[in-house]
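Removed from the display is one protein chain of the complex; every other protein chain stays in position.
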């Protein structure tokens, strides 16, 4: 079993992704390297003092502050990603993963890569046998995302393509695709060709006007089972005696659109049709 | 690559899980068996006429109605599950998967099994290398869930345990656990022992009173990073020229509580503590 | 003090609007008339047995069922209105009243009248010194609304106009106007002329496309302080020990748009301008 991020009671090794969590839930995510040290406002910790310890050990900085040595979870990574663009929220990513049916062994396409938050979640879920193809036309964005994924040990599962979707999609037999682009309507014909029959397309769009344009295009291109929705996530103050919703919330990230390429009757190869 | 449900352009084989989708998106999910036939109000189709066809083929019933032959997606399975109890909604399942960090190779525990909706999603996500341990004290519920999972080809990834959590949790080194029970506060000490350091506990509770009780218990048992929230999912009528939210929505399923077993300082084995 | 609907401890008189509330909150609203009788599935009650009783009295039907004799509240009337068209919900009406600043003595215009739910609320709030001008081009709708308002004793405060707004608005010096029409953009120039400086225009529109069209028109016509919003109303099951939101809710009625006619600089009469 060589799965990335799979937690077991074992020792922290050189090259592992690690997390130190201090009191009040301050946390630091990094890869263990010989000779390196983590510098925080709570003190310095040498990586060599961590390598070889069992996960879950308690360690101390040179200032005497205590930390727990843990393997980071997916949710920790998503909240840790440096933001160069608007990144997707867990509320949306969870529903996207489920709606795309992305799991072990899946082959999934996304555009654009952006900061790599969704890329991270997709790469995590497809496992070592699956693949994520991630298009991004801005080389700077792609570079930072690649660094993020590499840091999390997930980069081997992703084909980063620094190009515009408009130049064509060379991949075939994609199970699912997700477009986080301002004008998905311009690329859905290319995505359709790349998808397997029954394949799923998802999009995220901030404005109602964009949604209207996309709906029209999806219908023109024979996409079916169209679903438009939005996810609202409301946090509560976790007090047993004064339980109440938080004062403020994120009111909008984007509208989520999911649709299917059913082997619809007009574009089926008749040679495949049963007599 | 022997992943269950992994779609490729290949032919439908005996034993495969298949889906026939008719116009207006009526769909039927079943396992292909020689000699069997699917009986629908749109006509009869013999399985033997499907076995050997490429996925995506168009087929016809004896009444002349057309269907597309597809491999079902996770979302199709979740909406197909026969309901014997209140089942979890995709809006909640997606966020649960993400928050628990369940992915390829994960070892995760749930209780109770119920109708097996979450079990299905968990089994799908952990892949052939992971494992789901699913407790349910009602033998009738567990039996139906086992049948559902078997039908989807996911039963080998699940250890169904027909017993009350109160009798003890024999498993160790669990990465994440999810309790969909009315009184999770009575079992969290057992779950804590079963979790790895850094392991995640999630719960779903319908009432605010239950949430208050659970918060108190979680704090008593040194769980940390407590998050209470709810997910609202609002569908839109997918019309380009008359885009608007649907008239009605599900207003409440339950409150989601997530928390971590950090290797907190009081219960750490001092032998693991760095000098 | 001759205010309609003003509750005092006094006796129920001929011509008063009355409400009989039975156990389990079944209620019946009607005007007290000599010789009339109320026929319900809980039995018959003669109006003459009610006239002269103090409000709050307990009365009995010929079947021995008990009722409380009460003066109906505004909320009772709004929930009692027979629906011939989609009627506005209390959640929206409350915010509309506040945003339009409708109070005692206000002169307010609405179109269309519809079933008269908003008309009822406006007429209630403007009092005997105010006035509601209510346009409705469908004579059938206007007739039913007039009957409703008459039944509630509020019809003297309303000028019902059975005509299309497009034919012109003869009124001037209107404080506030509310358009519940599918195409308010076609009438806002007329409304603008009818409004006082500082006057308020409100609109209710179900689709995002309509909102976009209206925003463009409002900006063209120099309306200012534009606000677009929606009100969501979520009910809870009122149980002390199992407090939780109701399972379902109304997800959408319409978008509320409010804007002001400030005496904007381009259309001010220069003779009014201070030197």
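A, B and C label the chains in the order they appear, each numbered from 1.
Note that a contact is a pair of C-beta atoms (placed from the backbone, for glycine too) under 8 Å apart; a residue touches a chain by one contact, two chains touch by 3 or more.
This is a predicted model, so every value here is computed, not measured.
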| item | value |
| --- | --- |
| Per the touch definition above, residue among C:36, C:68 or C:190 touching the missing chain | C:68 |
| Contact footprint on chain B, counting only the chain that is left out | 208-209, 211-212 |
| Hidden partner chain, residues of chain C it touches | 1, 3, 5-9, 19, 21, 23, 25, 49, 53-60, 66, 68-75, 78, 90-91, 93-99, 101, 103-106, 121, 124-130, 173, 175, 196-200, 208, 211-213, 215-216, 219, 224-241, 243, 255, 257, 262-265, 268, 272-274 |
| Contact footprint on chain A, counting only the chain that is left out | 206-209, 234-235, 239, 241-252 |
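We adopt the following convention: only the chains that are shown with their structure count from here on.
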| item | value |
| --- | --- |
| Chain A onto chain C, rotation angle from CA fit, given as a multiple of 5 degrees | 180 |
| Inter-centroid spacing, chain C versus chain A (mean Cα positions, whole Å) | 49 |
| Geometric centre distance via CA averages, chain B-chain A, whole Å | 20 |
| Junction residues of chain A - those touching two or more other chains | 208, 211-212 |
